[in-house]
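Please find one structure pasted underneath; my questions will follow.
== subunit A ==
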Amino acid sequence: EDVILTAVPHQTTAFAEVYNPFNQTSDVRSVRDFMFEQLVVFNRMQGGKPEYRLAESFDYSEDLTSVTFKIRDGVKWSDGETLDANDVYFTFNLIKEHPALDTRAIWDKLDSVELIDDHHVKVNYKEASTGLIFDVARLNTVPEHIWADVEDPVSFTNPNPVGSGPLTEIRRFTPQEYVQCRNPHYFQADDLDIDCMRFPQIATNDQTLTAAAKGELDWFGSFLPDIEKTYVAKDPENHKYWFPGGSLVIFNLNLNASEEGNKEAFNDVNFRRAFSMSMDRQAMVDIAGYGYPTINKYPSGLGRGYHAWNNPEADAQYGQYTEYNVEAAAALLDGAGYKDVDGDGFLDTPSGKPIQFDLIVPNGWTDWVNTVQLAVEGLNEAGINASVSTPEAANWTQQLLDGSYQAAINALVVGVTPHMAFDTFHSSKAMTSRFSVTGYTNERLDELLDGFFKTADADEQREIMDEIQMILSKDMPHIPVFNNPYWYQYNTARFEGFFSAENDYAVPTVHDGNPERILHLLSIKPKS
Partner candidate 1 sequence: MTDQPYLEVKGVSKTYTLKTIFSGSKQVKALQDISFKLGRGEALALVGESGSGKSTCGRAIAGMFDIDAGDILVNGKSITSARNSKEKRENARKVQMVFQDPFASLNPTHTVRHHLARPLLLHKRVPDGKSLEQEVIRTLEDVELDPSVMLDKYPHELSGGQRQRINLARALAVGAELIIADEPTSMLDVSIRRSILNLMNRLKKDRGITFLYITHDLATAHYLTENTAVMFGGRIVEYGPSDAIVRDPQHPYSQLLLSSVPNAHTRINADFEHARDFSKFADKVRKETAESTAGLKEIAAGRYVRAA
Partner candidate 2 sequence: MTQSERFLDVKDLKVDYMTLDGPFRAVKGVDLHINRGEVLGLAGESGCGKSTIAYALMRLHRPPAFIAGGDITVDGEDVLAFDEETLAQWRWSKVSLVFQSAMNALNPVLTIFEQFRDVYHRHTGKSTAEARARAVELMELVGIDPVRLDDYPHQLSGGMRQRVVLANALILEPQMIIMDEPTTALDVVVQREILQEIAGLQKKFGFSILFITHDLALMSQFADRIAIMLQGEIVEVNSAHEILHNPQHDYTKKLWDAMPSFEDAEGVA
Partner candidate 3 sequence: MSFIIRRIMFYLVAFLVAATINFLLPRLMPGNPIDIMFASAGNTMPPEAKKALAETFGFVERPLIEEYFIYLKSVFTWDFGVSIKKYPLSVMDVLMQALPWTLFLAGTSVILAFCIGSLLGIYAAWKRGSGFDSVISPSALAVQSVPPLVIGIITLYVFGLVLKLLPTSYAYDPSIDPGFTWEYLSSVGYHALMPIGTLAFVSIGGYLITMRNNMIGQLGEEHVVMGHAKGLTDKRVRYNYAARNALLPSMTAFALSLGSVLGGSLIIEIVFNYPGLGNILFQGIIARDYPLIQGQLIIMTLAMLTANLLVDFIYIFLDPRLRKA
């Protein structure tokens, strides 16, 4: 009798067979990590501790401009062929040749890749970095003996997948469900107690809830309204969830806003602080977010997930500005010279220009829309003429990217260290992606951000991070409100060993894009 774990890594209306690990849009989201493993997984919950997968270790060169991976010995592809450095080398070159496969754009920063021997691959950077490895090590190595003959690897559906991960065999595939089973040659077979994973097609949160409430799902992550009532209460013994903080939700105020009044206000730190103080973060978390997000009152936006990096100095000096206090916000504005000049009931800038802006939020992102509505309530109360606008997601992105927005809600992807989120303020990144659209630059900050990965010394990094936090807390270029939850629910009726708040070993979600899910899979065991 096979041990089958039911999981929902992705919502879709129908599955279609695509086992190409470079495909970003496929509905089959159990290809990466479970079918094709990465070189190294950096465990975010453990401060970026490397968990070696296909690589057994890596070494930087002295000047930090190259890194050499030692590929694990004795790893076999699911068809029995040996996996070695040749495959890794082949894969690096494959994505170099086909930029559409290079989804993390690593070849922008790579100079070359060298095959040292059957067990060693050396990756040469364009410049020194200790951060680039987070992207480089995520490479999903594919078998050279198969992919070398593939004509167009971009549109290749890889119908008979040969992989290196724990589950490589597609036992059953229908548009409504597929079952992915054990790799007969898995290198870590001893730690794998799951024979198969079953992936039912589920299209909406509602349907997830229906299935989950019936206890049909073992490992999934979905927004479930009133989770205590709708899910946990159905089987309090086994229905569990854990929502660690993830991506950082912020408000972007466009420092280059086209409206004079807005620009003047946004460029005034007092205004930004008053803005921040008008945010009822708790209500946002509780009402818009159903209590699931993690409130973020770090003036730098650091977030509880990186609390280990926290600089208490920043809290002490600027902590007041992330406390909800509309009177204080109003007083601050008043003191800075904001008055209602034109008598419309809202404040104008010290130079007498009207402040009026829409906070844009993508239509359909309900929790955000509600968050913005709460934000506007607070802002209006403080005398700021803000309103909500809900363009389509595409339009929202567009406005962010071309800088035509005034103010927006946005989220920053967080990485292994806080560096990733903060790096969006690096002047070189300005306006290159929707994450770096504030228009704030600071030379000292650039230096610090650059320096962070130039060193492998932990204390030095710590110092740099402290100063970064001070700068960001002081200037408050963006207004953090909360960290989105990592959506993660599980059911212990049939399995145990799930990560949880008590057993917080790694980010626990089953979603594609969470490399740590491989660690999670290996720790799940059937209940005896």
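Picked so that all candidates are chains of the complex that A comes from, given by their letters.
Assume contacts are C-beta pairs under 8 Å (C-beta built on N, C-alpha and C of every residue); 3 or more make two chains touch, one makes a residue touch a chain; residues count from 1.
All figures in this text were calculated on a predicted structure; none of them were measured in a lab.
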- Message: Out of the listed chains 1, 2 or 3, which is the one touching subunit A within the complex?
- Response: 3
- subunit A residues touching candidate 3 - in the complex, by the definition given at the top: 12-14, 16, 18, 20, 23-27, 98-105, 108, 154-157, 172, 174-177, 200-204, 207, 210-211, 247, 362, 364-365, 392-398, 411, 413, 432-435, 513
